[in-house]
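Note that one protein chain is taken out, while the other chains of the complex remain in position.
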Amino acid sequence: MEQLMIDLKEQIIEALNLKHLKPEDIGDDQPLFVEGLGLDSIDALELIVLLQQYYNIKLANPQEGPQIFKSVKTIAEYISSHQTA
Amino acid sequence: MNVITRHCRIQHNTLLSQGKVIFQDRSASLDSFLNSAIRALGMGYPKYYKTDPMCKLGLLGAEMLFKSFNPVTHYGAESVGLVLSNTHASLDTDLRYFETMRTMASPALFVYTLTNIVMGEICIRYGIKGENAFFVLPAFEPELLAGYIDTMMALEKNKACLAGWIDVMGDHHDVFLYLVEKKTEGQDALSHTPEQLKKLYQAEYGTVDDRS
Partner (left out) sequence: MKGRVHVAGIGVISAIGSSVEETMLSFRSAKSGIDKLTLFNSIHQGVLPVGEVKLDNLELSDRVAHHPNLTRTALLGLHAAKEAVSDASIDLRKWRSGIISATTVGGMDKTENFFIDFLVDQNSGKLRDVENHECGRSTEIIADALGVNTFISTINTACSSSVNAVALGARLIQHDKLDVVIAGGSDALSRFTLNGFNSLMILDGEPCRPFDAGRKGLNLGEGAGFLVLISDRVATAEGRVFSCYVNGFANTNDAFHQTASSPEGRGSYGAMVGALKMSGLDPGVIDYINLHGTGTVNNDLSEGTAVRRLYGQQYPALSSTKAFTGHTLGASGGIEAVFSVLSIKEKCVFPNLRFETAIPETGIVPQLSFETGKSIKNVMSNSFGFGGNCSSIIFSANDATL
């Protein structure tokens, strides 16, 4: 889970063009949207792409997004419980 | 009568404001230059990093123009317009997006595959709500732009216009942005004419290390 969160932070920085940040700058429980990192709806769509490309998880319903993408920890938890081999 | 009150230029990895070099990084790639330029201007806007090169260039240019004078606070949001042009449209980003289509289309890149998104980004950052237009042309055309803007400014409600040329393709970039306002009594500013625009666009500016 720890390693997964570290990987996720690196992938998020790369995918969302957050080049001014390092993985250490993103807290495990830090809110990603609105406050915190200030991500928006397009970033949410990129995270859906990230789930599919790196973890083979397809999120058909974007409405589930806000809950899953709340923080790096919630994303990691979702991946751990949904990942297919 | 309209006047050019502010102008800036970005080319060869150099930021020029009112004809003076304020930042340069000749050795860098365009991506690297764009990342250091925002810091050089002291611009606090994290969203900048998520946009594409054309938008970054537009935001840098607008930041230089509005540093000492924000026309939105002065005239009101709906009275400030935006008229831009270029030759490569959004091709630079189109190619990057197309690459992603091979695996999974990237929504963040797709958003920028429209020539006018740079206007949206500038409007969002500075609160500009007036009319905007984007022309795709073979080269910078001062006659077309000056004529269009003069016609636009003939309408009472249009009081200022951010205008110019933002072109990018790979590492090549060519930006010329200026602010046009209605001339006020006794104001000493450059006349808004095609000749004046051509002069500003073509000027050879001195560089920090004296190479041109």
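For clarity, chains are labelled A and B in written order, and residue numbers in each chain start from 1.
By our rule, contacts are C-beta pairs under 8 Å (C-beta built on N, C-alpha and C of every residue); 3 or more make two chains touch, one makes a residue touch a chain.
From a predicted model like this one, the values you see are computed outputs, not experimental measurements.
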item	value
Touch with the omitted chain, as defined above, among B:49, B:75, B:135 or B:201	B:135
Touching the absent chain when the full complex is considered, from B:11, B:36, B:70 or B:116	B:116
For chain A, the residues touching the chain missing from this view	40-42, 45, 48-49, 62
Residues belonging to chain B that touch the chain removed from view	77-78, 82, 89, 94, 97-98, 101-102, 104-107, 110-121, 123-124, 127-138, 144, 147-148, 151, 154
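What we mean here is this: only the chains that are shown with their structure count from here on.
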item	value
Where chain A and chain B are represented by their mean Cα positions, the distance between them in whole Å	33
Partner chain A, residues of chain B touching it in the complex	35, 46-47, 49-50, 103-108, 111
Residues of chain A defined as touching chain B within the complex	15-20, 38, 42-43, 45-46, 49, 52-53
